[in-house]
Every structure is written in C-alpha cells, then in structure tokens.
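A protein chain is absent from this complex, but the other protein chains hold their places.
And now, subunit A:
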Amino acid sequence: MIIEVTVDELAKLMKKAAGVSVDPTDLAHSSDSPFGTLGLDSLGLLGIVGELENRYSKPLPPDAERCKTPREFLDLVNTTLKAGA
C-alpha cells in the first residue's frame, strides 16, 4: 500500500485542525509560501502533525512541525510514510 498525503488532504487538515479555509488549488499554487501567510500558525501545524500520526499510527520526525511551507511539509511527511510502508 502506498500512502501519500496530498495537497487536497492537507487543505482538509488545515480546516479541521486550525479552522483555516484554503482552496486546494490555491494551496497547490502556493506550496512554497510560508504557512504563516496562509493563516496557519505553529500550533495549527502541530495539530496537523498529531492528526497524521494518529491516522497512520506512525511517528513523524521532530522536524515535521518545524516545516515552513506546504511543499517542505508534504515532502517530509510522504518520505517518512513511504520509508516505513
């Protein structure tokens, strides 16, 4: 099974964990923008990390919550998930 967290899912998680509404297409276009400019603060990202860890029963590296952009975050998350698949 190949697990991959998509931009679409990240948009849903931002909404669920932090109440930040962002259109998935817009998020894909701004995947190099800092989370802060998208309205997501560090606690929001921490919540998303926790949600993914619970969902996939797998710890993410400490760097996950320090990622600055959606691209950086998704790359790290997906690399980690694939490594253990």
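Basically, contacts are C-beta pairs under 8 Å (C-beta built on N, C-alpha and C of every residue); 3 or more make two chains touch, one makes a residue touch a chain; residues count from 1.
The definition used in the following text is that contacts and distances are computed from a predicted model.
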| item | value |
| --- | --- |
| Chain excluded from display, named as in UniProt, from "Polyketide beta-ketoacyl synthase 2", "Monosaccharide ABC transporter substrate-binding protein (CUT2 family)", "Chemotaxis protein CheY" or "Multisubunit sodium/proton antiporter, MrpD subunit" | "Polyketide beta-ketoacyl synthase 2" |
| In subunit A, positions touching the absent partner | 17-21, 39, 43-44, 46-47, 50, 53-54 |
